[in-house]
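Contents: one structure, followed by commentary.
With one protein chain held back, the other chains of the complex are shown just where they sit.
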Amino acid sequence: MNLVGVEFKKIVSKKHLWIITLLLALFYAFLVLNPADNFSVVYTKKPLEPVFQEIMDAAYDPQVQEYVSKHGFTVSFDDLQPIISPKIAQTIEQYKGEKYKGYDVEERLKEETALRIESLVERNVTIRERIEELKNAPDTPLNRYLLQQYTHMPKMEPNLTRWDNWIDINKTMLPLIIAFVVLLGISGVYSDEYASKMHGILLTTKNGRSKLFWNKLLASCLFASLCVLIFQSFAALLYMHVYGLPFKNTPVNSLTTFYMMPNTMWALQFYVCQLIGSLLGAIVLTAVTLCISSFCRSSLVSLFLSGVYFALGAIWSNTFEGGFISSFASLPGELSTFSLMSLTDVLGNAKVFIVGNSAIPTAKLTIVAQAIIFIVAIILNYFFYTRKEMGA
Amino acid sequence: MQLRTNNLTKNFGDKCAVDHVSLTFERGVYGLLGPNGAGKTTLMRMLVDVLPPSSGKVTLDGVPIKELGAKYRDILGYMPQEIGYYRDFTARRFLHYLSALKGLDPEYANRRIDELLDLVGLADVKNKRLGQFSGGMIRRIGIAQALLNDPKILILDEPTAGLDPNERIRFRNILSELSEDRIVILSTHIVSDVQSIAGQVILLKEGKVISYDTTENLRRLVEGKVWLATVDHSRLSQLKKHYPIGNVLQRDDHFEIRIVSDTKPLDDATAVEPSLEDVFVYVFGGEEE
Partner (left out) sequence: MNNKRGSRGHLFRTELWALVTDGGTLLIFLAYMVFAFGACFSGNFRDTWMQVINGDIFVTLTNLYMPFFLMAAILLVISPIFAGDKKSGVEEIGDTCFYGKHAWKVCKVQAALLYILVLCSAGYVFTLFISLFSKTPPNFTQRVFELGNSGVVMTNAQFYLFSFVLQYIGLLFLTSIVLAASSKSDDPIIPLAVGACLCGFELAFDFVVFSPILWEFNLFRLLKPFTILVPTTLFTSPLKAILAVNSTFVILTALLLQVTLNGTLKEEPKPQPDLMQRKT
């Protein structure tokens, strides 16, 4: 008999687990689909996709840059129209007279275009000034890091893709949902054995200690991976339906979410990192939950304690989110399992932690910390389980 | 006082666990004997109204127990096979909790709990958490809680499982004293318990009542049919194929075995006085391959 298969089946055969999963999936679908017919979702970006290159060229046109800078980075489309490609105006003109939910589509598209151009110009100007400042600034680890990042950033683009939304998938809600389902499935792996007094029999069988421990760990990790796969796929399908696939890759520095952050990644690369982080975080959470389950007699207590562990990390992370410098106060949140599952803050904001003369990317610290937590959790798990005393 | 079951039946899907059982209980001790899966626990659960029957009814003095409700439970003491308890409660606290459930006055309950803890030999661990109790101690707590409200109907499922011989004797004596003006129904695999105290024995097999008689009458069923013989190992294996074998005792290089058979199984076998265990083997089959 395949022990891993049996252990996996024990986890997934709980009816209540799938009912709750379905409830959460429906809730998540409601959250995502609710704004599907909002003006900002239906319009503003998709109609401007055909003229993406023209808008980008306009933003990098020295004449346009000078004009926008002179007017304090606040311009209207009509002001810009004479100095930008006529194709942009022609594209927008197709929506003349069109109304959607009380909004004048043509006017809003014009506003959006002007906003994209002025925003891109402002960012470029600000980055150039920042680079100059950093070149003349004292030689500190942080300044070195920022100068390195800003000078090696990919060329910024107008934020006309939907990468902001796609990256948002793993910001808060989805990691919480995945974590909840994982906790619900895993919290009883050991404590249910204690409750049913099976541990007395298991610990006295040939494969009931080490082998069973590894099999339970593997089966639990498989379950966690399955949860991640299901929810990430589900989220991707929902977002594809609502926002569509981003029509091109774009640098992270172009996104509104990471305005002025020293991030040199591309959005697709970042999204893939989030997917990997989600999987690794779920596995670490699995290990921690197994550890807690192995010393709790009740799956209720095990679920509660594991939930507190994850929630504390999430709250801490959300309290100190933003910025690109990690401090001792913010580190516990940034190194948490939630942070690994999200990565929006530590990787998206390209956070660093200054140690001596080095600026260490916080994301790396997160991975190392979580790896240590994983190892410690499985060691303690093994110890708690194999030394479980058989009481009454 | 008369507790009756009228064509009591319980089906679980296709399986009939209790099949048209009609019994009458009056004062005294009744032993419910049967192999695993005979329907003993199911029958007991219906008697204490925690499992509704598929058909038939249980009546007390002609009134269905469902109608009596709390009045019936007021005179009932029940000890299940698997005793549920709260690990974090002390023995005393647990009995206090159950006494509140049984509707006992707190002052009376205090006295009663101390008496019962003495009776079952747990007075010195009354403030210990139940989570630290051994299996036998939990069973004794189970007995104590069943007796809290001084019940007139006492239904005990495997009450002596896990108790040492002294505790079993003590428990049997308690039951014998209590049975004077009570109905006591106990189900057990330990035939000697039933033999010692039960006035009537009910043999249950596959949900049906096979026999319902006194211990003496049941023993007479197998009088002249119980044989003691001495055999070697190879002979024993052969005999097992043909006869229900009761006790097997190893002595040096041979076995002393008890065979239940209508006819003399071996030339050198000698007839012996039957015990209730032999009745069990005769009715339900012993170690027969």
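All chains are identified by letter, namely A and B, in their written order; residue positions are counted from 1 within each chain.
Keep this in mind: contacts are C-beta pairs under 8 Å (C-beta built on N, C-alpha and C of every residue); 3 or more make two chains touch, one makes a residue touch a chain.
Source: prediction; values computed, not measured.
S.K.: Check the options B:V58, B:I83, B:I190 or B:V231 and report the residue that touches the missing chain.
M.R.: Checking each option in B:V58, B:I83, B:I190 or B:V231, the one touching the absent chain turns out to be B:I83.
S.K.: Quick one: which of B:K10, B:K40, B:R92 or B:R112 touches the chain that's been left out?
M.R.: B:R112
S.K.: Can you tell me which of B:G37, B:G103 or B:G224 touches the chain that was removed from the display?
M.R.: Checking each option in B:G37, B:G103 or B:G224, the one touching the absent chain turns out to be B:G103.
S.K.: By the contact criterion defined above, which parts of subunit B meet the unshown chain? Give residue numbers in ascending order.
M.R.: Where subunit B meets the chain not shown: residues 1, 45, 48-50, 60-61, 66, 68-76, 78, 80, 82-86, 88, 96-109, 112, 145, 149-150, 152.
S.K.: Considering the entire assembly, which residues of subunit A contact the chain that has been omitted?
M.R.: Given the touch definition above, subunit A has residues 16, 20, 23-24, 27, 30-31, 34-35, 173, 176, 180, 184, 187-188, 195, 298-300, 303-304, 307, 319, 329 touching the missing chain.
The criterion applied here is as follows: only the chains that are shown with their structure count from here on.
S.K.: Taking each chain's centre as the mean position of its Cα atoms, how many Å separate subunit A from subunit B?
M.R.: Subunit A and subunit B have C-alpha centres separated by 62 Å.
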